[in-house]
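Certain chains of the assembly are absent from this excerpt, and the rest are unmoved.
A and B are the chain letters, set down in written order, and residue numbers restart from 1 in every chain.
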Amino acid sequence: MTTSTKINTGRFFEDFVLNEVIQHATPRTISEGDSALYIALTGSRNPLHCSVPFAQSLGYKTAPIDDMLAFHIAFGKTVPDISVNAVANLGYADVRFLQPVFVGDTLSTSSQVIGLKQNSNGKSGVVYVRSSSVNQRKERVLSWVRWVMVHKNDLNSPAPTTVIPELPNFVAPDNLKVPTYFTGKNFDATATGGRHYWEDYQAGERINHPAGMTINPADHTLATRLYQNNARLHFDDHLMATTQFKARLVYGGVVISLCRALSFEGLENAISILAINAGTHANPSFAGETIYTFTEVMDSWALPNRTDVGALRLRMVGIKNMRATEIENIKTETGYHANVVLDLDYTVLMPRKGNK
Amino acid sequence: MTTSTKINTGRFFEDFVLNEVIQHATPRTISEGDSALYIALTGSRNPLHCSVPFAQSLGYKTAPIDDMLAFHIAFGKTVPDISVNAVANLGYADVRFLQPVFVGDTLSTSSQVIGLKQNSNGKSGVVYVRSSSVNQRKERVLSWVRWVMVHKNDLNSPAPTTVIPELPNFVAPDNLKVPTYFTGKNFDATATGGRHYWEDYQAGERINHPAGMTINPADHTLATRLYQNNARLHFDDHLMATTQFKARLVYGGVVISLCRALSFEGLENAISILAINAGTHANPSFAGETIYTFTEVMDSWALPNRTDVGALRLRMVGIKNMRATEIENIKTETGYHANVVLDLDYTVLMPRKGNK
């Protein structure tokens, strides 16, 4: 027997080249099974994604899949090329939901290296990529920037020129995409159970969502495998027992999806996600923990040429083993409160009262 | 930051008004994913729900979804309005399966308040509702009565006039619906593996089903989320640790579905469920417990104008951590045996020998 050298160990920091475009593997056709699993994994009750007649009443040909399901599937493809040797996922920015995704669509993802900065210790560096996902008609459905800290393999390799991309603090209202065929005129709030519209939400308002969700080991691993995200630290307890974490880490996207589903109560009429402006996984999550969430309303925007719907910029905070009402400040002098797991700045589409 | 008042805390006892009709949120389009998940969650082997050719041999256009899957999805919608502040689910009656449900159908549920009785302690009361679920053509597919004990919020609110609805002990044979296109003439028992027909079952016969199923934490929470039933006590271990139960409760519908699947051996030819006559969740179930079941044949009815199929009234008893052969009497002097979790009186459709 000879030992094979066919294992692709993935890119290390010195392997990333500025402006390089990486086409990721595993094109994925979305199925009805994905949507049903997403409901089973999150408990989502947003009727846009589970009721064809409701979706059609808003102008869609049929029910689009959940925005975060599309994101996680699109994102999962980047892992083997971008973050398999990552020390840490540092952040997201400028995440744009450009088109709805439907059952039958096939998503493919590519990433361009848009920034590089070697760390002063010479052992790792930060890689910035802009990833985008297209459907089978090559229409862009998602675009996002993330940055990760990646190990160097050859410590003697030279540091690249430092390039740090300029990133917007948030996706500007002009860049938020509502499908041209969308109409909020027939929005039926009995389908959501919600009583509050765009005009009802005010910057500075905090919504303490009451529900909590305990993460089972199978919940997060089923979800992460469904997304074909193969980062080993989510799956391999034998490996993780040798780390500081002692156990498998929950994929951060699982926490985002749980918080989005838990925040349904109080945000029932948040039709869809238009953008994620910034996101931080403040502390790791593990199976057995119970996730709660609260939302702060950050801003409220009219949308160009639309009187039926507006946009709300929200801050969704995920907390573990502590109810939303039990935490006031999520940051301490030294950083995030130890129970905070997510700090996500995002923008949703909301129907306006004017059309009722 | 100001604290939002947008959380809908749900109805308390004094909020229910006799005869009021409540339209529940979350219309739901049934998908192939729901059916596959139902098999994965229960191990159901009834060919009517997993074989299109078998379903077509009985006259269906395609395979209908499992009756209990339809029921749980229809039922889940009622939780935020009816039982979110419930102390206990007291019972079901007059549950009628009126039409088969197919992939692509969209179910919506509404409930009418048909009875109210304040408890003598003045702190809670019993609410009776008749719920019904319609498909996208507004055809009723399910109708049922349940009653729950609900907290009062304002203890000073006056007691309503007591109205207790009259409920049938069982759904009479004349009210059992078999689709007009249904035919049992081509019933192929090699598809079920069953050797026993309607005529073979006698009132007073007890079938001790041999199989047992251990409930994993993810099994019951995945199922309950799939049904979009958001009652918190099924999901939130952090909350439940502070209660007498110490842990998340298994949704009673999960137990019904497990018992139905476990009772396949000995009832292989029970084609579909026509009615649930009465049901009690005798004791709570928790993850880690193993469910067993036995069936008692209660009655046997010919069906109007049908010689191909008949109805059997059955009593399905769910037991935990004790095999069916190990328990004789499920009631003690003080109530149910502590290992009994379900006592369900229901009616199934069975092919008759006459047509073989």
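Here is the rule we use: a contact is a pair of C-beta atoms (placed from the backbone, for glycine too) under 8 Å apart; a residue touches a chain by one contact, two chains touch by 3 or more.
A quick note: this is a predicted structure, and the numbers were derived from the prediction, not measured.
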With 2 of the identical chains in place, the whole complex in this file holds a copy count of 3
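The rule is simple: only the chains that are shown with their structure count from here on.
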Please report how many Å separate the Cα centroid of chain A from that of chain B, as a whole number.
36
Residues on chain A engaged by chain B in the complex (per definition of touch)
31-37, 39-45, 47, 50-54, 63, 190-196, 200, 202, 204-214, 216-219, 222, 265-268, 288, 290, 292, 296, 321, 323
Name, in rising order, each residue of chain B that touches chain A in their complex.
1-4, 6-8, 23-29, 31-34, 36-37, 80-81, 103-104, 106, 136, 216-218, 221-226, 228, 230, 232, 235-239, 248
